[in-house]
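Report on one structure; see the data block that follows.
One protein chain omitted, others in place.
Moving on to subunit A:
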Amino acid sequence: MIDVAAMPNLTPVLAEIMLTAGAMLLLMFGVFTGERSTPTVTGMAVALLAGAVLVVALGEGTSVTFGGAFISDAFSRFMKIATLVASAVAIAMAVGYARNERFERFEYPVLIVLATTGMMMMISANDLISLYLGLEMQSLAAYVVAAIHRDSVRSTESGLKYFVLGSLASGMLLYGASLVYGFTGHTNFEAIAQALVDGRSVGLVIGLVFVLAGLAFKISAVPFHMWTPDVYEGAPTPVTAFFAAAPKLAAVALMVRVTIEAFGPVTADWQQVVSFVAIASMLLGSFAAIGQTNIKRLMAYSSIGNVGYILVGLAAGTQAGVQGVVLYLVIYVVMTLGAFACILAMRRRDQMVEDIESLSGLARTQPFTAFMFAAILFSLAGIPPLAGFFAKYWVFLAAIEAHLYGLAVIGVLSSVVGAYYYLRIVKLMYFDEPLVTFERMPAELKTVSALSGAFLLVFVLFAAPLVEAAAVAARSLF
């Protein structure tokens, strides 16, 4: 007989249950109706994610379930909504591509939904075990998605690389988690923090470093970034767009929760690691990107650099820092999705073009795309008054308030270098002679890039509600 009192409270996990059940149903539907079900499955998957947004948005307060392993608070709801939206957009952006490249696989949306479920677990993880469960669920789906273009050598190679390095990172994370458990006797974040109040041993620091190393891999921070450019280039472009957006949100949210909630008492220890990783990522992201000729590789280095800036906010370890991280993530995801919408539109004669030079003179052949892309690039470069500037401003300000001057200065300098390669593309689009003419931009990509560009342009006027929501989210961790 099941003891009703022992039944965990399922209300906080309603959205996750919905997604899991929905993903399995969609998979069954796909398997039984075959490839022609792809449009239906895609539409249903987007609807499912939209429904999950509603369910998440209805939650309020802080509630904990599954014996403290799962937490639902303002921070998790904020990040979950952002993640769900990013995943839904990633599915929608793949529609035209899948049709043109003839790889309409119903597995793609299903895998994205499964990965998203994993991400939501990551965001809500309040325990080392649930952390790992969420992370692996997301990663396993992601490995498969990277290699989904089975007949393409590049795609399979990138999937394999991602898998090998990813499992290495998972191993390191597990190793670190077991050390943390061994030295504190707890897996629950609050209990770990409680155990650390009276001081910590070196073994714990090593465990902490390994946990952070595993997480650094997932957010592609230096020195665990090596997979990023290869996977970004090799995976089909809509998959790359997905990788660049939603998983970053979830992994950073996870990293924030682990460092602030579980390792809050040993802030000084992880601050050094996070600062080092932030500096290395910012520098590598900006310098290595300059020589790139492939736009997807460029975006890979751009994401490495942006992760560095995000970690600057985390390194501050303050509420203002976390708020900066949250806002940066949202703005970054909007920029990334917009940029990939433009990249996905780079097609000519039925083939994707990935060469940066081929964007030359885009302003003359496709003024709309060029304008939106330029707005996104200016924002990525951090030019005021676009949203990207404020994202950087908040994290640097948090670092300065936490007296991390070196970090802030290196951040500003590397964003100057970073601006160089973003603005070079603007220069190509507006000042150079057109080399090729792309096909017309499909409606869904046009919508995504227009929404993204509009968000970045008017952010300065309507920032208040988002900033307020981010403040509420950050406050729930302190």
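Of note:
Throughout what follows, a residue touches a chain if its C-beta (ideal position, glycine included) is under 8 Å from a C-beta of that chain, and two chains touch if they have at least 3 such contacts; residues count from 1.
The criterion applied here is as follows: contacts and distances are computed from a predicted model.
With the options "Electron transfer flavoprotein subunit beta", "3-isopropylmalate dehydratase small subunit", "Monovalent cation/H+ antiporter subunit A" or "Cytochrome d ubiquinol oxidase subunit II" in hand, the undepicted chain maps to the protein name "Monovalent cation/H+ antiporter subunit A" (source: UniProt).
One of A:Leu284, A:Val312 or A:Ile425 touches the chain omitted from the figure, and that residue is A:Leu284. Note on the undisplayed chain: of the listed residues A:Pro8, A:Gly67 or A:Gly182, the one touching it is A:Gly182.
Within the whole complex, the absent chain has one touching residue among A:Arg348, A:Lys427 or A:Arg440, and that is A:Lys427.
Checked against the full complex, the candidates A:Met172, A:Ala244, A:Ala278 or A:Ala473 give a single residue touching the omitted chain, namely A:Met172.
Touching the chain that is not shown, out of A:Leu14, A:Val144, A:Ile206 or A:Val472: A:Ile206 (per the contact rule at the top). The chain not displayed touches subunit A at residues 160-161, 164-165, 168-169, 172, 179, 182-183, 185, 201-203, 205-206, 209-210, 213, 223-224, 226-227, 229-230, 284, 287-292, 383-385, 396-397, 400-401, 405, 408-409, 412-413, 415-417, 419-420, 423, 427, 430-431, 463-464, 467-468, 471.
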